[in-house]
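With one protein chain removed, the remaining protein chains of the complex are shown where they sit.
And then chain A:
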Amino acid sequence: MGTDTLLHTPLYSLHEESGGKMVPFAGYAMPLQYADGIMAEHRHVREHVGLFDVSHMGQVLLRPRSGDVDDAALALEKLVPADIAALKHGRQRYTQFTNAAGGILDDLMVARLEDGLLLVVNAACKEADIALLQSELVAECVVEPQEDRALLALQGPEAEQVLALFAEDVRKMVFMDVRILDVDGARCVISRSGYTGEDGFEISVSAKDADRVARKLLEQPNVKLIGLGARDSLRLEAGLCLYGADIDTTTTPVEAALEWSIQKSRRNGGKRAGGFPGADIILGQLENGVSRRRVGLRPEGRAPVRHDAPLYADAEFGTRIGKVTSGAFGPTVGGPVAMGYVATDDTQTGHTIFAELRGRPVPSVISALPFVPAHFKR
């Protein structure tokens, strides 16, 4: 597919001017990297602050027909295993849309605002997500895709000092807080969250203001544009799942080690136990365990072990126990890092298993996630 048939985000001109190497991604022309390259961009985010265009992601407002956001929250609980009803105004939570088999249709962020719930979903899934919301929540909610809004992510240890130049109140926010604040005259929905393991913000801004706001942020010292390549290596070091690779319709939240995102109230014995697609399977797995789990892996040596590499219990490839779902060289770790699914018996941290790379066994140690300590402001 040529890049001329692809959708453009409101920052397309900025990417082109900035030397962005544009690639097709979920139907959009998106910057894989800029002139500095993936390694340098990755390190820049860990050490300073980077600006990402993530406007391809879907933003959807669920507006309660009753006017009471509690009603929208209870309605959304029909589709996700998280406790949305307990989500306070100005807070955000991570969850998944599940299917009847307990698989994951998409993963998403849900923020509670004054007039409804703001959802941020994956670009490749957004059409299906919107269709699901419209068919299942029509009685309770008006589903409003925010097609005229861009999404910027400002990530890194210097993110707060940069954004505070425009919106002083961001200093008062902690991880997963959401506020509506003006940035250079543009009304923005700002959450203190991200996909890098660093402190930072995601900034939802109207399409017409996005280019101006992005350029203002880039005028500040140490702010650089960062492409999707570094976004992927940053999130992998942070142990975060990529939909379509680490999680999909064949993996459940429990197999994916995402049970921390299923609050007690939705589990067996809780106030609103179950009630989401695949609840019988997912809640059963919480009680009885699963046969495979997502784990972190540190392959020996320098060669990255990548997506789909088979995993074995032994160097002779006698017993297959799983496969790699994400793998790359971790620039901050200084070596290859990977995640994958492994038979539960082999998931102990420190245990060595073997990845097949070009026909040879690569000893790989089961490692705790994240690979790089998170630096969230709690």
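What we mean here is this: a residue touches a chain if its C-beta (ideal position, glycine included) is under 8 Å from a C-beta of that chain, and two chains touch if they have at least 3 such contacts; residues count from 1.
We take it that contacts and distances are computed from a predicted model.
Engineer: Can you tell which of "Amino acid/amide ABC transporter membrane protein 1 (HAAT family)", "Glycine cleavage system H protein", "Succinate dehydrogenase / fumarate reductase iron-sulfur subunit" or "Rhodanese-related sulfurtransferase" UniProt lists for the chain that's not drawn?
Structural biologist: "Glycine cleavage system H protein"
Engineer: Which listed residue (A:7, A:165 or A:303) would be found touching the missing chain in the intact complex?
Structural biologist: In the complete complex, the chain left out is touched by residue A:303.
Engineer: Based on the whole complex, identify which of A:88, A:358 or A:378 touches the chain you can't see.
Structural biologist: Counting the whole complex, the residue in contact with the absent chain is A:358.
Engineer: Specify the residue from the set A:229, A:322 or A:340 that touches the hidden chain.
Structural biologist: Candidates A:229, A:322 or A:340; residue touching the omitted chain: A:229.
Engineer: Pick out the residues on chain A that sit against the missing chain.
Structural biologist: Per the touch rule, chain A residues meeting the hidden chain are 32-33, 37-40, 42, 229, 232-233, 301-304, 306, 328-329, 331, 336, 358.
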